[in-house]
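Take this structure first; my questions come after.
Every protein chain of the complex appears in place save one, which is left out.
In this document, chain identifiers A, B, C and D correspond to the written order of the chains, with residue numbering beginning at 1 in each.
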Amino acid sequence: MLKYIVRRLFMLIPVLIGVSILTFSLIHLIPGDPARSMLGDKATEAQLESLQEELGLNDPYIVQYGRFLGDIVQGDLGTSIQSKEDIALQLLHKLPATIELTIFAMILAVVVGIVAGVIAAVKQYSWFDNISMTGALFGVSMPIFWLGLMMIFVFSVQLQLLPPSGRMSSSIELETITNFFLLDSILTLNWAAFKDTFFHLLMPGIALGTIPMAIIARMTRSSMLEVMKQDYIRTADAKGLKKHLVIFQHALKNAFLPVLTVIGLQFGLLLGGAVLTETIFSWPGVGRYVYLAVLGRDYPVVQSTILIIAIIFVMVNLLTDLLYKYFDPRIKYE
Amino acid sequence: MTQDTPLLEVKNLHTHFFTKAGVVKAVDGIDFKVNPGETLGIVGESGSGKSITAMSILGLIPSPPGKIVEGEINFKGENLLNKSQKQMRKIRGPEIAMVFQDPMTSLNPVFTVEKQLLETILAHENMSKKQAKERALELLNLVGIPDPENRLKNYPHEFSGGMRQRVMIAIALSCNPSLLIADEPTTALDVTIQAQILELFKRMQKELNMAIVMITHDLGVVSEVCDRVMVMYAGKPAEFSETKHLFKKGKHPYTLGLINSIPKITPDKQKLEAIDGVPPDLRSLPNGCSFAPRCKHVMDSCLSNDPDIREVDDDHFVRCLLYEDSKKAVTT
Amino acid sequence: MSLQPNPLPDPKLAEAQETNQSKSSSLWGDAFSRIVKSKTSLIGLCIILILIITAIFAPLIATHSPTDYASLTDRYQSPSSEHILGTDELGRDIFSRIVFGSRISIQIGVIAVGISMIIGVLLGGIAGYFGRWIDQIIMRLIDIMMAFPSILLAIALVAVLGPNLRNAMIAVGIVGIPQFARIVRSAVLSVKETEYIEAARAIGAKHGRTLMQHVLPNCLAPIIVQATLSIGTAILDAAGLSFLGLGAQPPKPEWGAMLSDGRAALQNAPWVVAFPGMAIFLVVLGFNLFGDGLRDALDPRLKQ
Amino acid sequence: TEDAGTGSTDDNQSEDDSSDSSDDSSEDQATEDTGDKTLVFGRGADSIQLDPSKVTDGESIYVTNQIYDTLVRYKEENTEVKPALAEDWNTSEDGTVWTFKLREDVKFHDGNDFTAEDVVFNFERWATSGEFIYYGYMFGASEEDLGGIIESVEATGDYEVTFTLSEPNAPFLQTLAMPPFGIASPAAVEEHGEDYFKNPVGTGPFVFEEWVPDDSITVTKNEDYFGEAANVDKVIFRTIPDNGARFLELQAGSIDLMTGLNPQDIGTTEDDSNLQIIRRPSMNISYMAMNTSKEGPMSEKLVRQAINLAIDKEELLTLYEGIGKPAKNPIPPSLWGYNDEVEDYGYDVEKAKALLAEAGYADGFDISLYTMANPRPYMPQPKVTAQAIQQMLKDINVNVKITESDWDTHLTATENAEHDMAFLGWTGDNGDPDNFMYVLLDKDNAKVGSAGNIAFYKNDEVHDLLKEAQTEMDQEVRTELYMEAQELIHEDAPWFPIAHTTPPLAASQNVTDYVPHPTGSEPFNLLDIKQ
Partner (left out) sequence: MSTLLEVKNIKKHFPLKSENFFSREKPVLKAVDGVSFSIEAGETLGLVGESGCGKSTAGRVMLKLLEPTEGEVFFKGENITSFRGEQLRKLRKDMQIIFQDPYASLNPRKTIEQTITEPMKIFNIPKEERQKKLKRLLDVVGLSSYHKSRYPHEFSGGQRQRIGIARSLALEPELVICDEPVSALDVSIQAQVINLMEDLQDEFNLTYLFIAHDLSVVHHISDRVAVMYLGELVEIGEVAEVYQNPKHPYTQALLSAVPEVNPNQEKQRIILSGDLPSPANPPQGCKFHTRCPYAEEICRTQEPKLKKVSSDGQMASCHFVKEVVD
């Protein structure tokens, strides 16, 4: 297994290089001179030159790319043009917020999605099946930014139940250790903070989790139905096993495999969807960071952030891949 | 019939599938009995309802769309159709066990053989895990799997087809069922492996004295292992008789057609006698005898009258108008 | 020819049996009849038709100008008989804007999916059919593209190309390529392995003929399903981009942009946000329903 | 000195007020386990830098106003000055030499004593590089002459500073009270170098604690403040870009005070018994600048006039929901020197068309309009306003393409003259017309890259008038000069002036003693909050 992991990591290298080339090239896709585009039409030559110098745009591409890669490998993601801040440092601050949100959304999506999917499959054509699958279909068609706004309207404006933005109320004191607030509040046994953070997470989490939830529910259902048709389920039934054993052991374990792949892919959707969700809920995470950078034409930030997100996504996919292998004994890894 | 209390008695069984495209009468009026210790063969072409008959007995008809619309399945004197799913789960395994056609897909790929064996034993027998494991080893030995100690830890994909079928049989035997239903247990296997498995079946039957229902489309298999045979056509029995008798004195045109359309390894080659046409669509069976459109001896009455099954000889039943006059009709 | 025609099967009998089967003989005809029978995909089809009709007859359906306000004093009017869905932050009629917005949605769907489909099918087809190193190269490229969350990649592309509707469509189109390429590739791979392709080779058909006559037509079903579903996704993604101000620019009545502009008044005039969002939702739902239906209808496993 | 005296009475008075309220709160506090009083201030955009001398945006100033002190400060409700770091001051007869006597009990937040040398350090820092925009605006610095009118700043004693000006400067004292000229700790500036802007150290009533970009900035009470120590222990500036969301947070009680209220939410606020509307006195203007430096239609006076004629200002002002009055001059009417004689162009499409035709643009043209995405105090709905103008200009065949950017980018873009037309506004910093006219419309400030004059309007006649008004100490003469300049500017029409607003703030009822200052921001030491 270890050998396999090492090999898989090894195989990631070309992908990561490709990813870095693509992000690197982004800046060169800008029609005309990127420095000019960042500074605007009337920038003085001196300003232009200094920015070009700063970005190293005068060197040959290969040299530029080499430097780009070298910097990244050393953990140097450059500095933001707008805020002059070190991007790596800023990301360190913002990533936990996004990851916390994403994981929360994912847990929500996985738990609800799988449970709904399994029940719907087991009771195919029942009212639960119909309702949950209609819901899932609605879910995959949902513009999450709209859903987010409508939730704010209902739960914050009308019912005044949930906070409309941010990660935590300003009145709450929380000693941050990991910057994952939920985790921190547990670590410091700060229940007020836990409750507050949780309520803040709820709406953005649901908004972000809706589409994956719907997709996972649909996938689980169809995968379950497929598996339930299989001969080995018939065998399990013919052996006289208890129904719950048949469903939750024999069927679910097999049905889970394709769902697992989907879960991995959904992480990408979440990381992307975070841009919209974080914008709507003023969530101080990476998504909003990229968004503001895009608006501010802060290309180094856009570049680095997207690269980091892509790397995270690649790693998540690797992880699901490994899990897949772990769950499926048919695949050998030596 | 010679014995008084049959182990299994299926009476006028009708299993239909209510699909969007129409009602599929997969099993449409079947009667048969299985006596303790006897092997009954069910043969017929693909789609004739063999598997559905077996599944009906075990109460495994997928519902919807399937439904047993009529009939009785008496097992040890009790009608299985009156049992709840929960009760049925107690019968499957210790009373009636089943071996399926395709050993490649019939074992759960994500569990070890050990788990799949043990869970059956533990589900029905009052045993400790250790005892169950001993029993599992015993069973694997019985079905002829070498080095069972180590093989238990393997996953199904690490076994060959023949080995898997042996494991399937071990699972089926694990709770000493009094009836074993084997649905084309050798069809997916190569001839040499098939021979191994058939040999195993014969041995099991001798050693354990259980009744077997052997479903197959291979008349060769039937002639080798079965005491009695039921030939099915389009969801209905066509002929039912003692095996040797059937091959010698088969009466139904379909049975005869089947026997004659199989090439035989005999020095003198003859042209095969094929049965014309194709099996009917079960959603819209012709009026009258469902075999009539393909029958060489078709008469006008065949197109309108659906014959009853009749006993034409001792313990020999035929469902054909040609034999309308022989002996008495079996009441249904 | 001296041989008597083989006596089997009796043509009349065969005829009788075949009349039981549905009359339409082509697969597409079959699929169509199956779709029409499915209630949900019919709903999807209706939504799509309504969308198309709305787009075509927008000037006739709309009650007001989609881009011009009559008077700024009409701002944020709640739905009434004059403005059936109310008015927005400039006093424009929301209904009319949504009606005209349907044109933009169709445009997005067609152009963006067109881009993904043409490039994706080409890449996937080539990779699948020729295999070997071509496949390797193309699939690694696709892998690299797939390493980026698609919306994020689209945002980045728009960021460098410049925020406007055209670029948003291009970006959404580009990020949709991998999906198509992968689907087409796997379809080609599985079709390539079938015996009828081998048969085509056995009768001496050349590459071009095999690819065009045998391989691609049999890959059409997944492509069409994917295209239908992609239109929904494309509309959703483009609306997202516009919502972020990276897509359609004012005064274009793009639904996502409308929604974004209405945010300020969420508390006082929720209809400005609610209706465009509903429009997006319904249209995407339509394509998803129809796509689902198509997939089921074209699923070879469901045949027979 | 008299000013200082009145200043202190003011102080006393407000001290009474605040002690009342703090009595109230101390009772409540007894039951609270944390005695900390925190004010959460919600706003639409984050600060750009916390080095006030480097920025021009109100969001940065809001925060630096808490951290820094200037030599003199404005009084609470108007732009008269009162002592701050300087206790006393006098000026030479010709107005070119100013001597300030400094307080001796002041400490920087980093613990260092505040002395005259520190003042010199700050002014020298500003005067030796082109990076300090406000310094340039206010003291007429240019690339050639980085120091501008300030010839020298000397420490003439441990606690005495003397400024020597190259020419008299009428608004000089007012100017020194502007937040950008907050005195920073030299030690901190040197220590942090490039990064100083995110580690600000001043002498003000609050100490900088933390900045989470795009989210929040926290400052805490300076216990050793030489002036009146703050009533609240902590102020958190939270960035909530969306006006609606921010308002919801206020309603939910998670923020106490907010700027950028959507005009349509004013009614809701008034109806809510937990909330109050606080109106900031008007000293601002919003305008649409036309980039006269760009070749093409905008360089033509006739075209600019036509645009002024083609926009129905009255209609446009409905977008201000009653908080705005139409503007016709570059300075607000509340300021002295306002020329009411100037007659606005009015709304006349036909005439506009005629002018366009005369300029050779009968068929119209395409043009860009840059707008910020976030609402500003002087412009509550920039994007909508832009669209309204877009439609109005369609009537004269002018096809407007709107480019919307966030605040920061918008500023950079307009400073860099990327736009044809652009929205912007100004809130007076010091109550002097010079602070509007010179900063916004003088050719000295039409430098690409750091322009305050984003119309890039260069009229030598206007320049001369403004320059003269700067050096003239007599207010009546200055009034005359400004009046004349307004006439000229009106004629040249580099702007389409839009409105002067009384920007509303919304606050929880618990917030007391909050007196918004006309300049747009104020220190929060007097303000209190009931728990």
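Convention: contacts are C-beta pairs under 8 Å (C-beta built on N, C-alpha and C of every residue); 3 or more make two chains touch, one makes a residue touch a chain.
For clarity, every value in this text was computed on a predicted model and none was experimentally measured.
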| note | In the whole complex, of B:12, B:87 or B:261, the residue touching the missing chain would be B:261
| remark: Missing-chain contact among B:131, B:160, B:176 or B:301 belongs to B:160
| query | Hey, which of C:33, C:73, C:136 or C:194 is the one touching the hidden chain? | reply | C:194
| said: If I consider the whole complex, including the chain that's not displayed, which of B:84, B:150 or B:192 touches that chain? | reply: B:192
| query | Of the residues in chain B, which ones touch the absent chain? | reply | 45-46, 160-163, 190-196, 198-199, 217-221, 223-224, 243-244, 247, 257-259, 261-265, 267, 269, 271-276, 278-279, 294
| query | If you put the missing chain back, which residues of chain C would it touch? | reply | 1-3, 5-9, 11, 14-15, 18, 21, 25-27, 194-196, 198-206, 209, 213-214, 217-218, 300, 303-304
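Note that in this section only the chains that are shown with their structure count from here on.
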| request: Could you tell me the distance, in whole angstrom, between the mean C-alpha positions of chain B and chain C? | output: 49
| Where the centres are mean C-alpha positions, what is the separation of chain B from chain D, in Å? | 92
| field | Multi-partner residues of chain A (each touching 2 or more other chains) | value | 152, 157, 279, 295, 297
| task | Spell out, as numbers or ranges, the residues of chain D touching 2 or more other chains. | result | 242, 248, 373
| query | Along chain A, where are the residues that touch chain D in the complex? | reply | 39-44, 47, 82-85, 90, 93, 152, 156-157, 160, 163-167, 169-171, 173, 279-282, 284, 288-289, 292, 295-297
| query | Tell me, which parts of chain D touch chain A in their complex? | reply | 34, 38, 40, 48, 194-195, 197-198, 212-216, 236, 238-242, 245-246, 248-249, 251-252, 254-255, 373, 405-406, 408-409, 412-413, 416-418, 448-449
| message | Per the contact definition, I'd like the list of chain D residues that touch chain C in the complex. | response | 242-244, 247-248, 262, 264-265, 268, 315-316, 318-319, 373, 375, 381, 383-384, 386-388, 390-391, 394, 401-404
